[in-house]
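Only one protein chain is missing from this complex, and each of the others stays in its spot.
Going in written order, the chains are labelled A and B, and every chain counts its residues from 1.
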Amino acid sequence: METTAVRFGKKLVTTREFLAEGHNFCTGCGEALAIRLAMKALGENVIMAMATGCDEVCTTPLPYTSWRVPWLHTLFENAAAEISGVEAGLKILAKKGRMPEREIICVAMGGDGATSDIGIQALSGAFERGHDFIYICLDNEAYMNTGIQRSSSTPYGASTTTAPAGKFSIGQITRKKNMVAIAAAHGIPYVATACPSYRFDLMKKVKKGAELKGPAYVHILSPCPTGWRHSSNLTIDIGQLAVQTGIFPLYEIENGRYRLNADPPELKPIEEYLKLQGRYRHLTDEQIESIQQMVNEDYAKLKEKVAAFPM
Amino acid sequence: MSKRVALEASHAAAEAARMADVDVISAYPITPQTHIPERLAEMVADGELSAAYIPVESEHSAMSACLGAAAVGARTFTATAGQGLELMHEVVYIASSMRYPVVMTVCNRALSAPLSVWGDHSDAMAVRDIGWIQVFCQNNQEAFDLTLWAFRVGEDPNVLLPVMVHLDGFTLTHVTEPVILPEQSEVDSFLPRFQYSFALNPDKPMTHGAFGPPEIYSETKLAQEVAFRNSREIILQGWKEFGDIFGRYYHPVEEYRTENAETLLLTMGSFTETAKIVIDEKRDKGEAIGLISLRLWRPFPFEEFRRTVKGAKILIVFDRCISFGMGGPVFSEVRSALYDEEPRPKVVGIIGGLGGRDMSEEDFEYVIDRGMEIAEKGSERMLETVGIRG
Partner (left out) sequence: MADKLTWKDMEVGNIVKEAGSASFRKTGDWRTERPILDNEKCIKCALCWIYCPDAAIKPGEDGYYEADLYYCKGCGICASICPVGAISMTEEEEK
């Protein structure tokens, strides 16, 4: 008998692969895993709008596709605007009786570039208009597909090809743009961070965001062996360290109320996370210490929010 | 019973979209297009039109949302002008290459800089190459008629291409003229429902927008161009059907008093009507002069155009745009279209009517007289213009 689901305690996860095997994502790609898990949570009843990036390029070279769901791609910065049109189109066609009423989840996906840089306008517009959709940001912290160029999501001190570490540069001199806070500032019903290393947490959040009415935003850290320059077998470990060191906390903001999903009594030193990645190889001990300060600061601010606006 | 009402061209276009029972409107306001989205928003708010009105945050998103709506099989409409058309420039290429039948009114406006909200054809000329079917309106009736026709042609399963209806900014958009509005039943008999067989649907998952590696991109572009050229058949059929039902027949090239004309003036858009007055005056004086107007701009109506100018000795092309470093864009294209013809008229180009500068009858007289002079004696000037001081 063919297995249709795999059991994890009480949970059943479908064996269906909506992102077909044989895709072109790099060996050990965290984004590919994030998408794979998200799709299992979303199921087949979706229409996906995807931005240009690794996600799109690794899956759809004409005349083939890796997608087993209805899928749309047009440009880099407009996945959120596209999905707005899809959502409005589906609603009006059902209202006018031209299509049967049915629940179809509208999903938009984009990398950090498509989300927090070139696509931030379209995303802000879609949030403000309150479309019923889930936006999933696959954050590998640079414009990886075009060659590891910096984005506003690149963390301080990381080396990228357009903000490289050098004699006179630490690499990224700005701090990571807080897209989660920006999304929450729109007053949308659900915002969450996730990481493929925490598989059920990710799937639960994607499902939650997809099922509720209105816009939802899930920001998924996607470790990238190619761009972060880590060994391809460490993708899960690095994701775990991101959470355990506090540099990428897992939390949800539901109607302005915060829940911290994982709050270790003591955060691991950031060095454990940084030292596994070639993009941080140039950092001195002082620089690592200042990064530690930033992480502590940001984490403390988050805890204040959690305390001030608990769920 | 059709009725004759006074309507601004903007409102005429909006009314056409309403009678076409458009499903999704996604538009961003920009002068001189604003009366179109405003009127449509009003219609939706009052229940006159059942449509999703998406108040997008920019023109780039306006066209992007149109693509999403079209992809799920919705009848989609938008409008823009000038800078708005430029902002959505990359998206309009996508609409045609992905074969989404969006209909868009472009309220022709001059391109910045300097900023100008007033009319000329520079926005239209900047999108010659994008692969949309494009027509120019001369008056408010055409603003209504050609918008209706656009849905019929663009959505035809043998076409599936977006259509741009050009309306001169201010000189049409904000001008009220009598327009004959048909019965809804007549519109319904002309315009079938949009049935899109590739609609995104979980029951039959398809991929729209795969990327084109070098080993396939060229084939996709040739296929697109062939389909685009072939749309001609439905363009003409659509106009025939339109005429049969509504009594007004449109053609790719309009001819006005061209019988035995030795000199022809070529115009596009609303200024054509002013030019026609001058043609009448000259004909009354016995001059063998006529006017042609390109109604269909893309795909370029080579056949009709070459046929209409046969026999003329001089063709004077009036452009409302400067293609910098090259001259009048319509002039250049028209010359190229006639290059292989034997015999062919002498083609002369004069530029005017930029950024809201009006063209009077005297201005068109000058265009014709100067055009004939250049045809005979040539021109020493870098650029021939009308109504530009200095």
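The definition used in the following text is that contacts are C-beta pairs under 8 Å (C-beta built on N, C-alpha and C of every residue); 3 or more make two chains touch, one makes a residue touch a chain.
The shown structure was predicted, so the numbers you read here are calculated from the model rather than taken from an experiment.
Taking the complete complex into account, A:234 is the one of A:38, A:148, A:234 or A:247 that touches the chain left out. Touching the missing chain, out of A:36, A:129 or A:305, is residue A:36.
From the options B:227, B:288 or B:322, the residue with contact to the chain not on display is B:227. Only one of B:75, B:99 or B:232 touches the absent chain when the whole complex is considered: B:99.
On the side of chain A, touch with the chain left out of the figure occurs at residues 3, 6-8, 13, 15, 17, 19-25, 27-30, 32-33, 36-37, 59-69, 196, 199, 225, 231-237. The chain not shown here touches chain B at positions 97-100, 160, 198, 205-210, 212-213, 215-216, 218-220, 222-223, 226-227.
Everything that follows uses one rule, which is that only the chains that are shown with their structure count from here on.
Note on chain placement: the centre of chain A and the centre of chain B lie 43 Å apart, centres being C-alpha means.
The touching residues of chain A, counted against chain B in their complex, run 44-47, 49, 56-57, 60-65, 67-75, 77-78, 81-93, 95-96, 98-99, 104, 121-122, 124-125, 128-129. Remark: chain B residues 23-24, 26, 50-52, 54-58, 60-61, 64-74, 76, 90-91, 94, 98, 193, 200-202, 204-213, 216-217, 220 touch chain A in the complex.
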